[in-house]
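Shown here: the complex without one of its protein chains, the others still in place.
Per-chain residue numbering starts at 1, and chain names A and B are given in the order in which the chains are listed.
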Amino acid sequence: MRSGLIAAFRELDATCDAIEALKKQKFEFTVYTPAPRHEIEHAVAAPMSPVRKFTLIGGLLGVTFGYWMAIWTSEYWPIVVGGKAIASWIPYTIIGFESMVLVGALSTVAAMFIHSRIPKITATVGYDPRFTHGDYGIYVAAAPERLKEAEATLRANGAVEVRGES
Amino acid sequence: MSQSTGSAGVKRREFLKVLGAAGAVTTSIGCSQEKVEKLIPYLVSPDQTVPGVSTYYSTTCRECATGCGVVAEVRDGRAVKLEGNPEHPVNHGALCARGQAGLQGLYNPDRYRQPMVREGGKLVPTTWDKALPLLSQKIGEVRSAGRATNVVFVDQHASGSFGVFLDSWLGAFGFPAHHQYDSDADLAVRAANTIAYGVAMPTLDFAAAQLVISIGADFLDGRGAGVPHQLSFADARAKLQNGPRFVYVGPRRSLTGLNADVWIACKPGSEDVIAKALLGAVGGAGGASIKDAADASGVTEATLQGLADELKNARPSLVLSGVSTPNAGVVATIVANINKATGSVGITVKPAEPMGGFTGAVGAEQMDAVSRAAAAGTVSLLFVRGANPAYDTPKSMKFAESMAKVPFKVSFTSYPDETSELCDLVLPDDHALESWGDAEATLGMISLQQPVMERIFDTKATADVLLKVAQGDPSAASKFPWKSYRDYLSSRFPGGTASFTQALTAGIASGSVASRDAGAAKITLPSETPAAIAGDGDYFLMVYPHAVLGTGAAANKPWLQELPDPVSKICWQSWVEVHPATARKLGVVAGDHITVRTAAGTVTAPAFVYLGIRQDTVAIALGQGHTAYGRYAKDIGVNALDALGGTWNGSGAVAYTQSRASISKAGAFSPLVTTEGSARQHGRGIAQALTVTDLVAGRLKEEKHHLPGDASHEFLPGLRSPLAADAQGDLADSTAKEQGMYDPKHWSGMAKRRWAMTIDLARCTGCSACVTACYAENNIPTVGARWQGRSLRPGSATDEGAWDTRPGANILKGREMSWLRIERYFEGGEDGSTDFEARFVPMMCQHCGNAPCEPVCPVYATYHSPDGLNVQVYNRCVGTRYCSNGCPYKVRYFNWHGFGEPERRQYAFPEPLHLQLNPDVTVRGKGVMEKCTFCVQRIREAENLAKLENRELKPDEFTTACAQACPSKAIVFGDAADESWSVAKLAEDARAYHVFEELNTFTAVVYLKRVNHTTAVGGAPAATPVSAAVPTAEGAR
Partner (left out) sequence: MASFVEPRRSNIASADVQLPGVTDYEQVDNEIIATLSPTKGWFGALAVAIALFLMGAAAWIYQIYWGLGNAGYAPPVMWGVYIITFVFWVGIGHAGTLISAILFLFRAGFRTTIYRCAEAMTVFAVMTAGLFPIIHIGRPWKFFWLIPYPNWRLLWPNFKSPLVWDVFAISTYLTVSSTFLYVGLIPDIAVLRDRETNPTRKRILAILSLGWRNSEPEWRHFMKMYLFLAAFSTPLVLSVHSVVSFDFAMALTPGWHATIFPPYFVAGAIFSGIGMVFTIIIPIRKFFKLQHYVTINHLDAAAKLCLVTSQVVGCAYIIEFFIAWYSGNAVEQDYFWNRVFGEWWWAAWIMLTCNMILPLSLFSQKLRRNASWLFILSIFINIGMWFERFVIIVPSLSHEFEPWQWGGYVPSWVDMAILAGSFGWFFMWFLLFIKQLPVVAIAEVKEIVPPRLRSHARGKGLDAAGHHRDYGTETPGEFD
């Protein structure tokens, strides 16, 4: 059975120190920050977000679909207008472009949702409303026997308060 | 079959549903019990009637005295279209706008639907069973009172045997012979002709002449034998450099004048002196000197001398007169003498081949006599049929007032016009398309008139009524053995009943049923001392019959009200024509009301500033200003006769140009209801013309290039060039894989044709008959009626304030729906001189090979058919109107209101007008685009017929409505991809051009340049008047 600790910090540097320390001690933890801060990003040094891959794939799908729809429908009813070619690809570029943007953009958002696990239906464990207000937070998930060690590290690095979560 | 349905006013759709049901199509589609009852009579179909298949009857047009032969297309028991009878010697298949609109007379919603009798001061419906005894009783009273000789019968003027029949009927009761009253007839000319040539209306051969001089003769404005003259004139002009040069002499440039090469603007009333001068020039007796003529007419001597020289040089020539001044008879006589002196009689003027139908008419002078008698109380009984003297005689004659003094007045007129509204008993006549009759086509030719459908209202043919009355009278019965007027005709028909029945197919036969002795009509020798143009005031007032509405009999037909006047392009309105200089002097702009005051009365109408009129003259057209005559005619414009007195033209007709007038700005303003945007081409080469010199020298291109464009796309003749393929994109390329129906080898065979049209501007006179033909064929709604315009104020249908009740309210917003319009552009004359040219361009969808309207439509509602048509799919159209923005020719029209929706007040076809709707063409709903389709329904009909008969289309097998009607034969339609069609040849003519060809639209309509005869006949200096020839008002006194 795993359990956890949640700590609140007031200062950015304190939070960063805590992160460094926890990393040294091989703790699993989640950081909360009222606004994205690069200091924290660097401290955590997490891998690059994979969202961009989805953007690429979505865009390619979109542009293909746009061209295909325009060309197929024209060929299906081969009707001449203004003496132009039945499937005139140049104007169809606009259709292709717009659907590229549409599908690409939507898949980007979808990717963000998937990777950051939202929407969340479950009650939020290891979270405190203060983290959207002004405070930084760290949630440490660990085996019960290591909790003392973790709390010590957090307090040592300037946690204003530390609370048990399970 | 349709007696019940007709009088019940059943809607056409229901009617067709019924037919469908009868044709064993499912009866379950929304057919109420009541409709099923209507099924019964149709279970046994009348012979000759196949549901959905047209039958054609040849009959005669009675809209004017000419008596053109028409073929009535009858579909499901309803006449849906009138077309000229190609076999007919008078009109050879052509038909004017007025003739085609006969249908709207037949289906006129304001026709009397049953007999009417005056009770408690107003006319109330009655039945024939009550009405006929009343008539007999009144006749009995008059006779027993011994006042039979005081009975007056006023009939409309029409040739044929009815007049004889009528006189014999009147005679049987001891009544005097009737008067054939015709306010439009040019009696002076007819009288003079009768004296000079022995016939009232000799055939004119313009093509034989080198020079045509018209002294006020408006033969292209629907005066006299309009269609035959126009045919002859167009054929003459089509001879191009060999055709006649045309000079028009008169104070106002009428439509005829606009077709002339030269306009000599002489002072009204001075025509006789000019004619005398010309007579003198060609060595006739009683001539005048050029100087006298110049002094009298305000035209320079040089001009007149030039004209005289031309007349001398031109052999043969043709001089025509048609002035309507008090001295009209004199002018006509002198002109006849000129033609004799030039030896043109027998060559250009052919008394040997006279036209029928122009004898026996009397004018307003006779009505004046009737009026005086009535006023004196000596008229015991008045019959009137068709004629409308209470409206079309000068107000100063007080015809209406004196008519009131007649104890009993009987009308046989079909419409509630000013005269019959004053009558005590109305016995509505059948329409010509519902009844039997005959006309005198040319002398010795009978043109038969037969009913083409069951009568739609409870009316009776007057002849049959007269028969019944006579047979009810013991003294007269013996003289009238015939069951009906049909029997009368057939029994007296040359060759008897058998040949009568036979003749009905062709509608034309030689011989005569019975024609009135021409002597019966009063021929007045023109008095040598004619009344001069009287009155004071700085201006001459010139009143003239409207080129479309004539003297007003046509005013109750929406097609004709909506048809812009060929000269002014104004519709649904009256106007006063003033010269720009005059307008400046009065400080008026177009639309400012002008009051014209004469001794006889005043008329106020908006000004139309027109180059084609002398500075010392103002002109007003007749035909409007009805105070009755149905919803389409009532309270529109003014009646110019209000300003005229009882001055006659020497032959009993009103002298329409009889007095001077003082004019003043009235203060009010009403915008002109015109279809004209700009009267100038701004050098865009829409209407192109050549001089004979250039034509002969082969200088066919105009110097200035109209629009810069891709020079690599020069016009390729015949439309069989790559552009025809271009019109079909890749798919016309036989190597292309996916070609669908555009494959030249496709089973439908569509892609192998390219429908195209040529319009010869050398022939076109701008008469606008094609426009009306288009309205009739394509169910185009008229939008100008006073109940069709919405005003700015919000409100419900019943809220009058929410309606813009100005006549032509929609047209003021440019919302007319005319798929085909005639554009009238002026060239030159910017300085107000008489030396300007008018060019007429029929403009309709050009069916571009590369149509700018097609690619912009988001829903493919318009696309290009494999056979070269620019197709409009009404039920796919969502109404973005983008196509119209793309169209350089602006020939697409939008349904702004529900003009095609019966439940709306704006409905353009109120019952029973909707019975005329062409079943082959959709009635468009609110919110969709429409435009010329090249009469696609006719194309498909012909193709299907060919398919059924398992053959190819024959060249020129069919044509469009406009081309069919054109009295100038200017429009030719056909397959340009096949040399055997005449359009293919014409498209290669040296004069051919496309409008805006620089836009590379590759139009399917090819125009042939107009040809102007600018150089004088015989090389003498051209008679080109300079602006000095137009004297100022002061100079006119």
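Operating definition for what follows: a residue touches a chain if its C-beta (ideal position, glycine included) is under 8 Å from a C-beta of that chain, and two chains touch if they have at least 3 such contacts.
Quick caveat, the model's predicted, so the values are computed rather than measured.
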| item | value |
| --- | --- |
| Contact list for the unshown chain, restricted to visible chains | A, B |
| Touch with the omitted chain, as defined above, among B:53, B:285, B:792 or B:948 | B:792 |
| Residue among B:823, B:867, B:975 or B:997 touching the omitted chain | B:823 |
| Touching residues on chain B - with respect to the absent chain | 675-678, 680-684, 686, 706-708, 790, 792-794, 810, 813-815, 821, 823, 825, 843, 852, 855-860, 876-882, 884-886, 888-890, 893-898, 926-929, 996, 999 |
| Positions on chain A contacted by the hidden chain, ascending | 8, 10-14, 16-17, 20-21, 30-44, 46, 48-49, 51-52, 55, 59, 66, 69-70, 73-74, 76-77, 79, 81-82, 84, 88, 91-92, 94-95, 97-99, 101-102, 104-106, 108-109, 111-113, 115-116, 118-121, 124, 127-134, 157-158, 160-161, 163 |
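One rule holds in what follows: only the chains that are shown with their structure count from here on.
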| item | value |
| --- | --- |
| Computed distance of Cα centres, chain B from chain A, in Å | 80 |
| Of all residues in chain B, those that touch chain A in their complex | 726-731, 738-742, 849-855, 857, 860, 862-864, 866, 1002 |
| Chain B partner contacts - residues on chain A that touch it in the complex | 75, 77-86 |
